[in-house]
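Sharing a structure below in structure tokens format, with a few things to ask.
One chain of protein is taken out of this complex; the other chains stay put.
Up next is chain A:
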Amino acid sequence: MAKSATGEERSVEPKPRPLVRLGRQLILHVHIISFFCYVAGVVAILILPMLAKNTYISENALMPGSGNAAFSNSDTLLARSSAEELERLVSQNVNVQRAVSKWLIEEMTATGADCYVHPFSLPASALSSTRFPTSSGHFKWNTSNASVTGGDLEEQAPSAMSVVGIIRAPQAEGNEAVVLVTPYDPDDFWHESALTLGMGLALFSRLSQALWLARDIVWLVPDSKYGVYPAVANWLEEYHHPPINHISSHQDMKLELLRKTLSEDGESSQQLIDSQTLGDFKRAGTIATGLVYELKSGLRQGGVDTITVWAEGPNGQMPNLDFINVVNSIAVYRESLQLRLETIPGIKSWTWLKTVGMVFEEINKLTRVITPSWSFALPAATYAENMATLFSSMFFQIIGLPTGAHGAFRDYQIDAITLQFIIPTQGQDYVLAKVGRHLEGVIRSVNNLLEKWHQSFFLYFLSALNKYISVGVYMIPFGLLVLSLPLQAAALCYPVKEAGSATTDVSTQSSKINSTKQRAKKQRLERKSGADDSGSWLEALVLVGAVQLWAFFAALALFLISGTKTTAEFKLRCWLGVVALSLLVAFTVQKFLTGSMHYKRSTQAHTQSWTVVKAVTLGITAIDLAVMSTINFPVSLIGALTLVPMCLGVFPIQHSWRYAHSDVKSVVGIAASAVGTVWTLAMSPIGLPLLIWSFYGHLLDINSENVWNFAESLLQWRSALLPHILVIHLPCAVLCLYILLSRLPSQRQ
């Protein structure tokens, strides 16, 4: 636009330095560059499975599978017989929780382990899943909620009770521990739960005889009446932060509960309860690793016994890659079990994925004609499968909720995963033995570890269980997507000044100063006294600042409103009203502030005001996305995919209109501005919900209650998705709408 006007002007200036020239070239072709960057970013996402490398065990100390598994047929028998006994006990007793806990306590004590119970009640308020955005301790600025839970502890007796057993390692000092978790639900207890607990017991008794233990083994059997996660989180909370204030009352309460649960059925339990120790919360040093496992009955898939792995913690935090490698290598190479990552079923059958896979295959065929050794593509089916795994993992991470109880460990920097073994109804013993040996092997390998998990990756994606994409690779598409934002911002800043000098050029010519040297000098001075320039900058900063503050307020309002006790629908309406009203207030304040600045604004400045707003918006969006990429990468990737075209393609409608009717128009330019306009409208606060509703309305039950509850659960789990939507997407969309609708001064010439 302003480029042609300044072209001749540059020729009189001395030849600039190479770096400056490079910058100019970049800015000159910024539209093409940013388009290609975006396309390259999308392509880079699509080829991620091909860039994946084979996993390898990085930590030598792990030595997976080095020791022979001692888990034998007798242990399998023990597992099965205890499962049967448990089932019998449960069918005889009305109170399942009591029967199971009692049985567990008896059996654990019989193996010679330290045993205790951990009573707890469902936390009244938020499940504090992640520590972000707090940097230390738990988020306690909702002091009202915290005090409510504190009060509850004293008044309300705990209703659930986990049982914990600890094997003290014979050759260690008890500084470190490995936690095994086998959840059961007393309200929904059947064959699988019995099998899980039976397996747990068999493994536990096997480990209690192991001489190689260097770490204490903690067997946690959480009462997952309220879900596994809260139970484990509660236990971990008490493990790491003992409730100092309520020690006496807590202890009394525990004993009371113990008596209530265990001593009702007569004399045998009375002698069992050495209540002094059973109620004590015992610890076993720093928890190094957590392993949650459960057994599910099911069918063999393709003749192989499978293990399903869940690893996504809160906000997409993954356990150390070595852990998954160990689990995988022992399963595959020693026990010939197949590991499977949990995927969302629909994705694998997406036709476009297969098409893309086929396209890559075809391209590879072509390239192989040129250089036969060059092979990069995966077979289309494998590609679709890997992509489905990748997308599922990303989806779980985007939602930000942990996919299982292992997420609770992540809050304490403990690496943990959940394993689900599929036990067929036929040939149970054989598979049970495999499972037992596998688990023992994993524990032995973890036991070998000398330090914290630190060798391998924490920041990675798995496209298959033996294929990983490290942070260095997956940041490339993100970088490509976001790169165009600062580039375009720079391009927008630059013409603002160039246009300013172009007008002074006219004025100096009229004042007839002949010397070009003097003219250049005068321009420099003139440009310096650009009150209009700084004025529009200040205005843009105020505008963007106001909108950002409004977005923060919207997030705060959501938090405050979610604390009230009304229906979800009313809350949503209330929130929408507050947000709309505060947006009006924000714009009024902004108008007042800019109005009071009283800058002598020339029309020139007015023309450029939207470009300045756009530049500032681009800058802040790029920064926001970069920060989000460190918090929850897939969210920032989605953000980049949606926000970048909007930010780049948005122009005032008037501007696009004039451009379409001007002489310099081009088809590409018109198409770009049309795409930008449509995209902006689609991503706007009104367009996006409509879009989601029209596409997924038939799949999901979208109504105001569900929407609000979803938002509230995101808030409770401190998912990064909610701040992304409210603090990054919303202000960016509003600013883009502002740019789209901003008025230009009447056309000159």
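Worth a mention:
What we mean here is this: a contact is a pair of C-beta atoms (placed from the backbone, for glycine too) under 8 Å apart; a residue touches a chain by one contact, two chains touch by 3 or more; residues count from 1.
In this text, contacts and distances are computed from a predicted model.
According to UniProt, the chain absent from the figure is "GPI transamidase subunit PIG-U", selected among "Aspartoacylase", "GPI transamidase subunit PIG-U", "Esterase CG5412" or "RalBP1-associated Eps domain-containing protein 1-like isoform X1". Looking at A:Cys493, A:Ala554, A:Val613 or A:Ala672, the residue that reaches the missing chain in the full complex is A:Cys493. From the options A:Val304, A:Val627 or A:Leu690, the residue with contact to the chain not on display is A:Val627. For the chain left out of this panel, the touching residue among A:Ile45, A:Leu62, A:Leu543 or A:Ala615 is A:Ala615. Residue A:Phe458 is the one among A:Phe281, A:Phe458, A:Phe570 or A:Tyr659 that touches the chain missing from this view.
Within the complete assembly, residues 131-136, 141, 317, 413, 452, 458-459, 489, 493, 511, 513, 521-522, 524-531, 534, 537, 596, 598, 615-616, 619-620, 623-624, 626-627, 630-631 of chain A touch the chain that is not shown.
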